[in-house]
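Reading through the structure tokens given below for one structure.
The complex is shown incomplete by one protein chain, all other protein chains being positioned as in the whole.
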Amino acid sequence: MFGLKADWSLELFERYFTMGDYAGGEARWCPGCGDHAVLTAAQKVLRDEQQRPEMSVCVSGIGCSSRMPHYLGTFGFHGLHGRALPVACGIKARRPELDVWVATGDGDCFSIGTAHWIHALRYNMDMTLMVFDNAIYGLTKAQTSPTSPHGFKTNTHPFGAILEPHNPLTVTLGVTNVSFVAQVADWNPPLLYETLKAAYRHKGTGFVRIIQRCPVYADSFSKELQQNPDRFLLLQHQRGIPVDKSVSRQFPNRMEHDPSDLARAFQLAADTARLPLGLLYHNPDAQCYEDLSSQGVEMTPEKRLEGFNAVLDRITI
Amino acid sequence: MFGLKADWSLELFERYFTMGDYAGGEARWCPGCGDHAVLTAAQKVLRDEQQRPEMSVCVSGIGCSSRMPHYLGTFGFHGLHGRALPVACGIKARRPELDVWVATGDGDCFSIGTAHWIHALRYNMDMTLMVFDNAIYGLTKAQTSPTSPHGFKTNTHPFGAILEPHNPLTVTLGVTNVSFVAQVADWNPPLLYETLKAAYRHKGTGFVRIIQRCPVYADSFSKELQQNPDRFLLLQHQRGIPVDKSVSRQFPNRMEHDPSDLARAFQLAADTARLPLGLLYHNPDAQCYEDLSSQGVEMTPEKRLEGFNAVLDRITI
Amino acid sequence: MVDATTAEELAPRLTLTREHIVEIVSDSGEGAQKAGQTFGTVSARMGNGVWTVEIIPAEIQPPARSPAGASGIRIRLASHAVTNMGDEADIVVAFNEQVLYSRIVNGAYKEGTQVLLEDKWRDDSVPEIREQYAKAVAEFRRNGLIVHELPIETACLEITPNPRRGKNMFVLGMLCCIYSRDVELAKGEIATTFKRKGDKVIDMNHRLFDAGYRFAVEKLGLSYQVPAQPAEDREGKRYIVTNGNTALGLGVMASGMELVSMYPITPATSASHYLADVYHEVGGFVHQAEDEIAAAGFAIGSSFAGKTACTITSGPGLALKTEMLALAVMAELPLVVCVVQRGGPSTGLPTKVEQGDLLAALFGEPGDAPKVVIAAATIEECLHFVVMSRRLAEAFRTPVILLTDANLATGVQPYQRPEPSLDWMAPPIDQSDWDEHIPPYNWDSESGLSPRPVPGMPGGQYILTGLAHTNHSKVAYDSDSNQHGANMRSRKFAALASTLKPPVVHGDDSGDLLVVGWGSTLGAIEEAVDRARADGHQVSSLHLRFILPMEPGLKEIFKGFRKVMTVEINYSDDPGSPLITDETRRYAQLALLLRAHTLIDIDCWSVVYGHPLQPGMIKNELVKRLEALQGEG
Partner (left out) sequence: MVDATTAEELAPRLTLTREHIVEIVSDSGEGAQKAGQTFGTVSARMGNGVWTVEIIPAEIQPPARSPAGASGIRIRLASHAVTNMGDEADIVVAFNEQVLYSRIVNGAYKEGTQVLLEDKWRDDSVPEIREQYAKAVAEFRRNGLIVHELPIETACLEITPNPRRGKNMFVLGMLCCIYSRDVELAKGEIATTFKRKGDKVIDMNHRLFDAGYRFAVEKLGLSYQVPAQPAEDREGKRYIVTNGNTALGLGVMASGMELVSMYPITPATSASHYLADVYHEVGGFVHQAEDEIAAAGFAIGSSFAGKTACTITSGPGLALKTEMLALAVMAELPLVVCVVQRGGPSTGLPTKVEQGDLLAALFGEPGDAPKVVIAAATIEECLHFVVMSRRLAEAFRTPVILLTDANLATGVQPYQRPEPSLDWMAPPIDQSDWDEHIPPYNWDSESGLSPRPVPGMPGGQYILTGLAHTNHSKVAYDSDSNQHGANMRSRKFAALASTLKPPVVHGDDSGDLLVVGWGSTLGAIEEAVDRARADGHQVSSLHLRFILPMEPGLKEIFKGFRKVMTVEINYSDDPGSPLITDETRRYAQLALLLRAHTLIDIDCWSVVYGHPLQPGMIKNELVKRLEALQGEG
């Protein structure tokens, strides 16, 4: 967002923000939880972009992942289960200059939050949307989530989850006006960092599905993926996520994918045998709702009063 | 559903049900409303399939289209705005032998009902899902719906709808376990009839998006399509919807489409310049949730009591 | 063409009256409402007190000539301020006889009501229609209605080939003659109405108007004089004419709120329709969300970001906002929630009036979730209470629920044009530094009040949470933090209460009976009380605007009366019904609250008829209660 917000660029050079400026309370996730890595990556992006902490808001729902705001040094809104996105959109509506991050879980976003997930993608407001997908309900102690693998044993399905796992990528790609769709795994920090940075810089909703480890309740889910890097397909493109050797070395399967090719992106996303990593789809020119919703923010109270009196005149008898 | 329900096939031949058996109260939709055509087509399907009226339930939300149950001679559930699907699924859960129809609108299903729409497709319970899409909120008098064309003037957007219209087909096709996706227009009765019949016979959720005329509040939307048949692309296939000459003659653009080809279906659905008509996708073998949720329905109270005592024994000290 | 002079010359035997109620009823799409609105506006401009209310059919396009299809308008005009739709109509103009039936069922007419009936159906080509017509006219006359069969259509045909479009202006002409309205004024209104349509259309409608006027002079020996209100009452005042939903929209603009986040629902939506039309002129925006939960969430997001927002809904929408409201209470976020009440429960009676959401507004949220709950009693208050709501929301850091209803929403009335000032408006957002040492909930331990940091304030960073928290907004599960937070959230309302004055009794401060009401029933109740007092009854009334906190001094006021009862448009068990005893009786909503609040045995009369209470109905009930009292002692 550098340069974008000319009004504070002056200040930007006045003070340099360090990682400490983006640190909130001590993170209380379990040891080995993938959420720690996401937090760190996000903090690095904020630091490297020199985002002013008081101009940033991290909005979340309820869940382990939704605790993220508490661990950031920015403003935060730890709201209701499933409802992070309407709140985030509302924040942006009349304060487009604010930088907004959303932290949500697979249950929070893909189950109870489904309607808002779909419609927020339509609005395409400028924010970074991180879905922490550990394929389980963590905070409430191991119930089935929409992305839980078929047969995966949980407390609500002790004999194994009975549905095929939901594919959030294919649904996301089907939403009109979607503008940025990426997938990463928490255990590859460089790719995670680069992807979040790209989402942050993208003007529009940067949807990033983060495959996340929950060693406590869904260990096998992530273990299986960690141990078989060939379950992944690394997408590369000069307009994609920059990946250095260290990253590409880890993934035997790589392919060139043009992020402007929606149909191809859908096919890649639909292949659950090979999970795509990186940028599936990107449309930098999709309309952002805040450009419409913020109409008239610049008006002074005096001008509003003037406008109101004009309205009254028309109905005065 | 002929033959499927062997347990009543005997009765089936005992009595012949006429259109009158499927007629409820007098339809109170506006003259020229597309809903009339859908009602008639559904009644014909019920009649031709000799569906026992008392074994059928039509579930709806709130909206003009959601009044359909009142005009049918079956059981009906005219519930809450956006919530037809959870109710329909609940009906099916422990009464899998019931025949279920769902009547919902573009606002009812694609706006407030979004979460249930997506998840009902995952459950894929055996029902016929008719979405009456008139691109407007009819009952509440002309507010913008997710499918309202961009720039279309409504009471909530008097200067024109500000978002690109939502594409329900691409989203629907992205949902894991979706099993039947078709599109029709109310003003082509034969295709409408054949499509509803195919959806009815399909075991699973037969999703049919019906492009519907609302002459009162969205006349231009349907007029434009009616007047330009080349805005449509008629899909044909031997495993698709049977179309006789009368139908195909009306649509200059026709193509062969294999309904088992999901990726192709997505591409066709994504092309909003040419609206596909007919069967986009069909998977007859997708799992139906009621086959799981109805476990143990056959148990007698005596057996349940026995089972319960066994459970108690285990925790008795 | 007719001008005022000739009109007066022609004026027939004239009846003087202090008020009259006129209805125009037709099939929908025949323009009765436009004619009535114009008649109302002209009357208002001529200095009458006026109340108009639309008659809306349940269906979008009901069949022609069906009782269910009755569409139209009622205009009540008087020589004094009018606060409600009144009792039975004095004159009704009907475009066909069938639509009158539904009005009769609603008790809209009385013996002696003059019916000006289109007579073309008498000789209709369809035999059934001829029969229906004859049967109806006979029936009406039998029931004491004075039916004038008039060849309105025929008369219109002389001017337009398509009377269905023009009849309404013809009727307007008739009415303007009957009530000798200022013709120039009327024609001016017509001109503005059809401005967009061009001069030919205006001219055509003027000719229809004149024809109607002359028709009345020649064919109708009816003329009523309803003198204007005393000039001094109007001295130098300017008036606006709106319904209650438009008033809400005006209030939003007057309050400086920049965002209304809503999801369509009858009868609330028209407030947003109005805003969508004009909001941009004050720099505001209407967001139509995907559902009511999102609408509330979106508004809450904006409020959190420093731009207090408003969400407008009705019962079913309020139900969906319950969880969001609890969050706003817990996190102490300002938020204005307008609830335009309709008939319930569930989808209920979407277009009709009820006062059934009071307890849900107060107690809907699990856990203790106090918030400001106020109710507008007049259309004018719909405007001013939104302004007050925004201020209360920010000063007390709380959601405010403003209750109105379908009666206020659709009623139209002239009222004094507000004189908005800058201090009505939200101040520009504060982005100055926040002292890091001041916690985000720096509760004043006595009042529970605290200042609020908003995003953009350097040093103000905090994490809002719906979990129990400390004054630093840190999640806390310990007993003390939870108890203290709850204390502070409740204390605010005691603080607000301490700033309120006791409400003023309408009538004497003591007597036999005190009638307590809230919301849109104000006008009808006071009119009923005035009539009863005119008959010598010792009855007064009291109307509440604040429900949470409750206005002070109620118990004292109640003690001045032998009996206290509420009159409400919501459900209560009728004490006379089977199985209903003092113990099992379920009371009306305000009655229940006042019983707990004052421990006085407060009775209630409440019904869920779906239409506004008529002063006459109320008066009858009061008199019954009073007579019972006499019996007792």
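We just call them A, B and C in the order they show up, numbering each chain from 1.
What we mean here is this: a contact is a pair of C-beta atoms (placed from the backbone, for glycine too) under 8 Å apart; a residue touches a chain by one contact, two chains touch by 3 or more.
Not measured: the values here are computed from a predicted model.
Colleague: Check the whole complex and report which displayed chains the hidden chain contacts.
Modeller: Across the whole assembly, the hidden chain touches A, B, C.
Colleague: Going by the contact rule already stated, which one of C:Ser125, C:Asn162 or C:Ser577 would touch the omitted chain in the full complex?
Modeller: Of the candidates C:Ser125, C:Asn162 or C:Ser577, C:Ser577 is in touch with the missing chain.
Colleague: Considering the complete complex, identify which of C:Pro151, C:Pro227, C:Gly348 or C:Gly459 is in touch with the unshown chain.
Modeller: Final answer for the missing-chain contact: C:Gly348.
Colleague: So which of A:Arg52, A:His81, A:Arg94 or A:Arg122 would be touching the chain we can't see?
Modeller: Touching the chain that is not displayed is residue A:His81.
Colleague: From the list C:Ala136, C:Ala426 or C:Ala468, pick the residue that touches the absent chain.
Modeller: Touches the omitted chain: C:Ala468.
Colleague: Have a look at B:Gly34, B:Pro69, B:Pro165 or B:Gly240 and name the one touching the chain we're not showing.
Modeller: For the chain that is not drawn, the touching residue is B:Pro69.
Colleague: For chain C, which residues reach the chain that was dropped from this view?
Modeller: 58, 105-106, 314-316, 318-320, 322-323, 326-327, 329-331, 339, 341, 343-352, 354, 356-357, 359-360, 362-370, 445-447, 465-468, 477-479, 482-483, 486-487, 490-491, 493-495, 497-498, 549-550, 552, 555, 570-571, 573-574, 577-581, 583-584, 586-587, 592-593, 595-597, 599-601, 607-611
Colleague: Considering the whole complex, not just the chains shown, which residues of chain B touch the missing one?
Modeller: 24-25, 52-57, 59, 62, 69-70, 72-80, 83, 85-95, 97-98, 115-116, 118-119, 292-305, 307-312, 315-317
Colleague: Touching the missing chain, which residues of chain A?
Modeller: Residues 28, 30-31, 62, 64, 80-82, 111-112, 114, 137-141, 143-144, 146, 155-158, 216 of chain A touch the chain absent from view.
Keep in mind that, in the parts below, only the chains that are shown with their structure count from here on.
Colleague: Any idea how many Å lie between the Cα centroids of chain A and chain C?
Modeller: Chain centroid spacing, chain A to chain C, equals 44 Å.
Colleague: Could you give the separation in Å between the centres of chain B and chain C, each centre being the mean of its C-alpha atoms?
Modeller: The separation of the two C-alpha centroids amounts to 39 Å.
Colleague: Return the distance between the CA-based centres of chain A and chain B, expressed in whole Å.
Modeller: 33
Colleague: Scan chain A for residues touching two or more other chains and write them down.
Modeller: If we look for residues of chain A contacting two or more partner chains, we find 115, 118-119, 292.
Colleague: What parts of chain C, by residue number, touch at least two of the other chains?
Modeller: Residues 290-291 of chain C each touch two or more of the other chains.
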